[in-house]
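A single protein chain has been removed from this complex, and every other one stays in its place.
And then subunit A:
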Amino acid sequence: MVGLILKDLMTIQRQMKAQAFVLVFLLVMAIFMQQSSMLLAIIVFIVTIQAITALSYDEQSKWDKYANTLPISKADIVFSKYILSVMLMIIGLVMALPILFFINFFTNNETEFFLTFNLIVTLALCSLAVLLPIYIKFGSIKGRIVLIALCFIPGFLTGMFKEYIPDMPQTFLYLKQYVYLTPFGGLLLLCLSSLVSTAIYKRKEF
């Protein structure tokens, strides 16, 4: 497991360095615009999505064919990608938080910070929970197509069942008090997703 995570970190190292420039640019923008939540969202997503980059590199080099000749269980191969993504997210947060506090110190909009933070982390966890099984099942090219198709489903469903959905702002206000629970929900979803991915991976042939 450690070997696998190490391999992924080494593989995406270069990619991360390249994206560091984008981050610096965004940082400057966020400071000028005094938009701390935008910065947080971008940092968390860029860093978290690197797990998908690692999967693409694996696919390109047919790494799984080789990894499955090594004394590593299939469950560990899948699980390492989940641990990697959560690790990267934590790194992203650790990187982003001091900057955010710095921006917030000058802008004084701390009230909404906790809400935004929770929602961003939850959204990142949920995206991973959906993305990883799709990429493991379909690979990066087909995975992208399935993903685009999936993006339309929420809109489609909302359109279909519009009349049954209660007043949106009211619902959000009601749900706001539970927002601190959402990252745990996201984490739970990620755990379930890892079980699904492992089941998918175990049926795969290389």
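Everything below uses one rule, namely that a contact is a pair of C-beta atoms (placed from the backbone, for glycine too) under 8 Å apart; a residue touches a chain by one contact, two chains touch by 3 or more; residues count from 1.
Keep in mind that, in the parts below, contacts and distances are computed from a predicted model.
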Omitted chain, identified by the protein name its UniProt record gives, among "DoxX family protein", "YIEGIA protein", "ABC transporter" or "Pyruvate ferredoxin oxidoreductase beta subunit": "ABC transporter"
Among A:46, A:72 or A:86, residue touching the chain not depicted: A:72
Contacts of subunit A with the absent chain, listed as residue ranges: 2-3, 6-7, 10-11, 13-14, 57-58, 60-63, 65-66, 68-73, 205-206
